[in-house]
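If you scroll down you'll find the structure; I have some questions about it.
Note that one protein chain of the assembly has been removed; the remaining protein chains are unaltered in position.
Labels run A and B following the written order; every chain starts at residue 1.
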Amino acid sequence: MSNNDVPQGGFAEAGADLELVGITKRFPGFTAIEDLNLTIPAGSFFALLGPSGCGKTTTLRLVAGLEEPTEGRILIGGKDVTSTKAYQRPVNTVFQSYALFPHMTILENVSFGLKRRGIKNADVLAHEALQLVELDHLAGRKPAQLSGGQQQRVALARAVVNRPALLLLDEPLGALDLKLRRQMQIELKDIQSEVGLTFLHVTHDQEEAMTMADTVAVMNKGQIEQMGAPQELYELPRTAFVATFLGQSNLFTGTVVTTGSRSFVVDISGVKMEVPTERAQRHSGHVTIGVRPEKVNLHDSEPTGVSGRNVIGPGRITDVSFSGVSTQYEVTLPGQAPVTVFAQNTSISTLHRDGDEVWLSWQIDHTFGLADEVDAAPESRFQADLDTSMIAVQRRRKLEAELEEA
Amino acid sequence: MKGFGKWAIWVYSGMAFVFLLIPIVYTIIFSFNDARRTNIIWRGFTFNNWLNVCEAQTVCEAFGNSVLIGVVATILATTLGTMIAIALVRYRFRFRNTTTLLIFLPMATPEVVLGAGLAAQFLQAGVPKGLGTIILAHTLFCLSFVIVTVRARVAGLDPALEEAGRDLYGSPAQVFWRITFPMLLPGIVAAALLSFALSFDDFIITNFNRGAEVTFPSFVYTAAARGIPPEANVIASAVFFLAIALVLIAQFSAAARRRRLARAR
Partner (left out) sequence: MAFTAFAGQSQASDTVARRKSPIALFLLLPGVFYLVLFFVTPLLSLVITSLQEPDPVLFGQFQNAFNWQNYVTVIETYWQQSLRSIGYASLATLFALLIGYPLAYFIGITLRPYPLLQALGLVLVIAPFFISFLLRTLAWKQIFATEGPLAGVLSSVGILGPGEAISGTTFSVIFGLTYNFIPFMVLPIYATLVSFDLRLIEAGNDLYGSSATTFRTVTLPLSATGVLSGTLLTFIPATGDYINASREFLGSADTTMVGNVIETNFLVLQNFPAAAALSLLLMAFILVLVGLYVKRSGTEDLL
């Protein structure tokens, strides 16, 4: 039984552009997304990265047509699809829970979309898709008879077989164990470049995002904080959130004291650090700068005659954490927050021990300057909630409490 | 103390189960009693009652009426109830609280009140009491139970499945008939069975609204004064065995399915 509203025949041979213009999504009680603007070029592998509750899944559902935006427009391949329903859009989703129809066989699952579109040789195409994910020999089984990894591949085949203009992936690898996940990451990337579709991948796993995507957008509290190639995002974060969500960072807050032609110096409680101007968002007043822990070197004695490096010290090692590939050191300097250093384990014995006195140095060019400031060290031991709905609940409770006191 | 508690509950439960089964066993045993009219004292063992159930015509007629009423009322209640259950879970509408209360109240209303009320209304409306009024009454009280049963099933459905259906180009109608309905079917069947059971065994509401018609329970009630023929026990026992058989079959097929799935992994 075919459906006349549905995109007929084959889709674009390659993927299509996706544009989100001024998207806002409000739920009763809280705002999930506020004025989001995003363009994803055709044929790219795009990752939307962020903590749970940041709005990334909502964005995905808006693109899929499973939700309607409160404000804004969605364009696919230049066409405004904001008012179209999910079954009318040339978009397919790989769901986090796979959502395989339990009462149908694998083959029926995969051919479902094709049959709704009235495509003639649906079963043949479905078999081809199953061969692509190496599951054709199980075509007659029901989903309950497959393992988690196999179900995930079926979910992928079911979506890909429709050659959509845009393929959406909602944290599809979350339920898989590490080894299987790595395998699927490579397979997904291969399928994407082989078939040439546009992939929009939503995840909270930053390693996954950076490995697979051409472009990564980091999302927080309903907004995109920064977007770009993985390496660019990692080496030059623009906000404190990106700097700490994507990998780890050492952040220092201080005042700009000297400004040079290509760099400036910041005073952090008496310690001076130099930052290249083109790697900093702000150049005067109170600023926060940072450096990645793997860029910092440990020295037993004060390094002399070095140029182009920031040198701070002496400090004491207050924690040593061995993690196989590298060792993580925590170094405390007097009057400063502890600095984290990752040192690759190039030898089989630890180079430094708890309590050792050390100096730290890193290349000035590796320093970055943020657009916002980091608050003073947080009062509580545990990180604050980043979930937009939870934030809204807490805000409302606070308001109610204030009203009661009044 | 722990050891005592462990076997004490097994012993207690064993006794409780026996206690629950006593009247059932009694009824079944007395269906083999060689008695004509009054089935109170044991006279002797016979298969006669089972072989010639419908010799006492009235019993079979009453049974037939009960089955007919049960089937019709079940069809009506299941259809109306499933529709409401889906609406309750999936859609927003005004007066939700009022509707919920309206659905719930018949379950909380004592049967005498329901029976008397319907009878009073039929009286005022001038509707003659008979099979029709019985069916209408049964549909009413089964409706709420159907809604509760199906609603639980609808609420337990993974919404992602229907979203996947919409994502894969299924129109709303196609998503409903190809995905939602097949998955609701077990709940609907359970509701239908519950509805039939309730209707078949109902006495109080039926009694108020049956006029001259006889259902199986009403037959038993009127016969209780002078003596219930053993054929009634036969029918009750047969229904019991059938019901137990259905339940056991359902359990075994579910267990077999589970074993098949586990082996296939």
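By definition in this document, a residue touches a chain if its C-beta (ideal position, glycine included) is under 8 Å from a C-beta of that chain, and two chains touch if they have at least 3 such contacts.
Note that the coordinates shown come from a computational prediction; the quantities given were computed from them, not determined experimentally.
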Study note, to complete from the structure: In the full complex, the chain left out is in contact with B
Revision key, fill the gap. Missing-chain contact, candidates B:59, B:72, B:134 or B:147, resolves to B:147
Revision key, fill the gap. Missing-chain contact among B:47, B:104 or B:177 belongs to B:104
Review point. What is the set of chain B residues that contact the non-displayed chain in the whole complex?
Key: 1-2, 5, 9-10, 12-13, 16-17, 19-24, 26-27, 30, 40-41, 80-81, 83-84, 86-93, 97, 99-114, 116-121, 123-124, 136-137, 139-140, 143, 145, 147-149, 151-153, 155-156, 159, 187, 190, 194, 197, 201, 203-204, 207-208, 216-217, 220-221, 224-225, 228, 232-233, 236-237, 239-240, 243-244, 247-248, 251, 255
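In the analysis below, only the chains that are shown with their structure count from here on.
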Practice item. Can you check how far apart chain A and chain B are, centre to centre, with Cα atoms defining each centre and the answer in Å? Key: 54
**Study point:** Of all residues in chain B, those that touch chain A in their complex
**Key:** 158, 160-161, 163-171, 174, 178-179, 182-183, 261, 264-265
Exercise for review: Using the touch definition up top, name the residues of chain A that touch chain B in the complex.
Suggested key: 1, 3, 5-7, 64-66, 85-87, 91-93, 95-97, 99-103, 112-113, 116-117, 141-142, 144-147, 158-159, 162
